Structures are given as structure tokens and as C-alpha cells.
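Entry: chain A
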Amino acid sequence: MMEIGLNHYLVLSTILFAIGLIGVMRRKNLLLLFFATEILLNSVNIAFAAISHYYGDLTGQLFVFFVIAIAASEVAVGLGLLIVWHKRHGNIDLDHMSTMRG
Partner candidate 1 sequence: MIEPVNVSLGSLNLITLAPMLIPIIGALLILVIDIFKGGLDKTLFVVISLLFLLMDFSALIDSAGIFSQGGTVMGVFNVMLIDGLAILSQFIIVVASMLFIPLALTHKRFHEFSYPEFFALFLFMIAGFQFMVATDNLILVFVGLETSSLALYTLVAMHNRDKSFEAAVKYFTMGALAAGFYSFGAMVFYALTGSVEINQIATVLAANKYADIAYVLIGVVFMLASFGFKLSLVPFHTWAPDVYEGASASMAGFMSIVPKIAAFVVAMRLFEFLIHSGVVWLEIVLYIFVVVTMTAANIWALVQTDVKRMLAYSSVSHAGFVMAAILIGTTQSNSALFLYWILFSFTNLGSFSMLWISRQKHLPEHQRSDHTYDKFAGMVQTSPVAASIMGLFMLSLAGIPPFALFWGKLYLISSAVTAGYTILAFIMVLNSAISGYYYLKLIVYMFMKEPLMGNDGHVYVSNATTALKSIIGFAAIGTIFAFIALNPLLEFITAFIYNSGY
Partner candidate 2 sequence: MIDHILSILIFFPALAAMLGFIIHKDSIRAYGVAIATIEFALSLWLWFLFDSNVSGMQFMEQLPLVPSFGINYILGVDGISLFIVILASFFTMIGLASLTDTKNIKNMIITLLFLQMTMVGVFVALDAIVFYVFWELSLVPMLYIIGAWGGPLRIYASVKFFLYTFTGSLVMLVGMLFMAYYYYQATGTWSFAILEWYRLILPEAFQLWLFVAFFIGFAIKVPMFPFHTWLPYAHGQAPTIGSVILAAILLKMGTYAFIRFSLPMFPDASVFFMFPIAILAIIMIIYTAMVAYAQEDIKQVVAYSSVSHMGVIILGTFALNVEGITGSIFLMIAHGVVSGALFLLVGVIYDRRHTKMMSEFGGLAHVMPRYATIFGLMLMASVGMPLTINFVGEFLSLLGFYKQSHILTILAGTAIIVGAIYMLTAYKKMFFGNVTNEENRNLPDVSKRELLALIPLAIITVWLGIYPKPILVPINNSVASIVQLMHDKSTTEEAKKRIPNLVKGEDVKTLEKEAH
């Protein structure tokens, strides 16, 4: 049985982060894009928690709490914007969102 160590967590975190990044790049739907950013933040949370445990230091977990809080408020703001946008335009597609350019 393999011992699950810090490195595994970190790798997991990195993989999740990469997934988040890819999602950020690929998604054309605003809502899914927000999901991708949540994945990003949460991947970091995993790593923080693991490292915090590794060092036996609470700072990391403190960070995690703050990240969670911030992610929550971000979602609030983001969804608010999304709703307004949807009300006005009837879609949440990124490709329709390019009146300003150049």
C-alpha cells in the first residue's frame, strides 16, 4: 500500500490547477468559466491544507479559510454580473461579448 504523502497532494493540486486553467481557456460559457476559476482556487486549497498539515502550522489552513470566503464572495459578485448580462442579452456566451476591441 502506497503511503499518501505531501507530494501526492501537491501533484493532485497541480493537476486540478491545470484542469482549471484549461477550463478557463476552453469554456465559452460564462457560468462554466466561473466553475473553472473555482476549481483553480480549490486546487490551491488542497495544497494549502496539505502543506499546513505537513508543517504542523495553522497558517495554511487560515489561508484556506480566507480563500473559501473570498471565493464565495467572488461567486456572489460574478453571478450578479452574469444575471444582469443574461437579462440584457439573453445569453452568457463569451463570443457575444466583444463590443470593445482593438
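Per the selection procedure, all candidates are chains of the complex that A comes from, given by their letters.
The definition used in the following text is that a contact is a pair of C-beta atoms (placed from the backbone, for glycine too) under 8 Å apart; a residue touches a chain by one contact, two chains touch by 3 or more; residues count from 1.
Given the structure is predicted, the values throughout are model-derived calculations rather than measurements.
Every option in 1 or 2 comes from this complex, but the candidate touching chain A is 1.
Those residues of chain A whose C-beta lies close enough to touch candidate 1 in the complex are 10, 13, 17, 20, 24, 30, 33-34, 37, 40-41, 43-44, 47-48, 51, 55, 57, 59-60, 62-63, 66-67, 70, 73-74, 77-78, 80-82, 84-85, 88, 97, 99-102.
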